[in-house]
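Everything below concerns the one structure shown next.
The complex appears here minus one protein chain, its other protein chains still in place.
After this line comes subunit A, so read on.
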Amino acid sequence: MEYEVVIGLETHAELSTVTKLFCGCSTQFGVEPNTQVCPVCLGMPGILPVMNRKAFEYALKLAVALSCEINRFTNFDRKSYYYPDLPKNYQISQNYYNLGVNGYMNIEVNGNVKKIRIHNVHLEEEAGKLIHPEEIGADYSLVDFNRAGVPLLEIVSHPDMRNVDEVESYMQTLRKILLYTEVSDCKMQEGSLRFEASISLREKGSDKLGNRVEIKNLNSMKSVIKAIEYETVRQGRLLDKGATIARETRLWDEVAERSEHMRSKEDAQDYRYFPEPDLLPVLIDEKWLHAIKDTIPELPLDRKQRFMEIFKLSDYDAGILIEEKALADFFEACVKILDRPKALSNWIINDLLREVKDRKLDIYNLPIKPQQLAALVEIIEKGTISSTIAKEVFSEMIQAGKAPQAIIEEKKLAQISDENLIELVINKVIANNPNVIEDYKKGKKNALAFLVGQAMKETKGKANPKVLNELLQKKVNT
């Protein structure tokens, strides 16, 4: 039988606030265990949470960016479950009045735009982390509460995705929006962006949803895709045999590339949600909402469209440029200085990104300024240096962080366009290679390329290739 896969995603994104959601502790990643804790985030007796307004605004910002309806009255709820990394044994979350509901996000797959509905966006606190000792037979675990209380955004999609390409695009687009709105740094390796998938299969053409299986422990986007592929096959096989799919939660094993049963629907925890009495409801007025709306930048897909229309970039090029907000910002800054979008985009896509990859540079903190790249392109266009030399200059610019002019002067790389100088070199080359001239005259056209090469060698590549070619043609043809 042919099946259709129905996929929904739950995304957790840590917000990039300086302090935690309900206390003043730092959210910095990677410090000594339990050094960023206080009575509030340790759940000590008698201690009360105080909401970080900035975190709330970040959450609001994302909800607006995902076109959600904003609940003007929203509050926090306690979600109860016992786990050693959860200090109060309840998580302050949102359940009854999520701050954003009924939103959507456009994704693009093979040039087609699809709307994925967002069920809700809500704010909650992060848990700590269990550390299991490596020693064999250890009968204890340790807990690090540094992450406990970091603001966490949960974005729940409707089951609107039908294949892994859509899932991939959803994850990438959402990641970009999180980065564009600057609410999260989306560092997956630090756990600041995480996904959980729910998957069901149904007979193609049917509009009835099948039994849903949830998959947890997806630590990378690659895992999400692999887990969905695995689950699709698993469920398909079961359905082919006439079995019913059990509603369950499964854990993805990244190494074995398979999922395992974690708990069934019947064992699902009862979270006993009720309104958090220690925090007042948050009322969102028109003025506040407007101020938030004003801070939302152009979103990635809109920007891509604009790049294609205004700068006449290809779909591919525009797609790469908008991949990272910093890169798109860099590009636009360059274009503002020098109106050569195509050339600048080529430099960024081919050369800058290669350097970024080779040297593991941070796109948000590039060693090169837009003015410098614009200057380089301008110099090339003026013919001061050849494009071959330009690559060398560019590499030096990245390495030394210097302006192109300075490098060209320092290394005497300026292109030789002086016809007299070039003629001297040509004369020398011809004199040294009489056989080649003979060959050429006998009709061996590529012999000329050899002479150009020799002349370039003589000038250490600085001869203006256009001038050199013209002069050489003239010389050998007379």
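Convention: a contact is a pair of C-beta atoms (placed from the backbone, for glycine too) under 8 Å apart; a residue touches a chain by one contact, two chains touch by 3 or more; residues count from 1.
Quick note on the criterion: contacts and distances are computed from a predicted model.
S.K.: Which of the following is the UniProt-recorded protein name of the chain this complex doesn't show: "Protein-methionine-sulfoxide reductase heme-binding subunit MsrQ", "Cytochrome c oxidase subunit 1", "Glutamyl-tRNA(Gln) amidotransferase subunit A" or "Pyruvate dehydrogenase E1 component subunit alpha"?
M.R.: In UniProt, the chain that is not shown appears as "Glutamyl-tRNA(Gln) amidotransferase subunit A".
S.K.: Going by the contact rule already stated, which one of A:P49, A:G103, A:P341 or A:P370 would touch the omitted chain in the full complex?
M.R.: Counting the whole complex, the residue in contact with the absent chain is A:P49.
S.K.: By the contact criterion defined above, which parts of subunit A meet the unshown chain? Give residue numbers in ascending order.
M.R.: The list for subunit A reads 39, 42-51, 78, 80, 82, 84, 87-90, 143, 270-274, 277-280.
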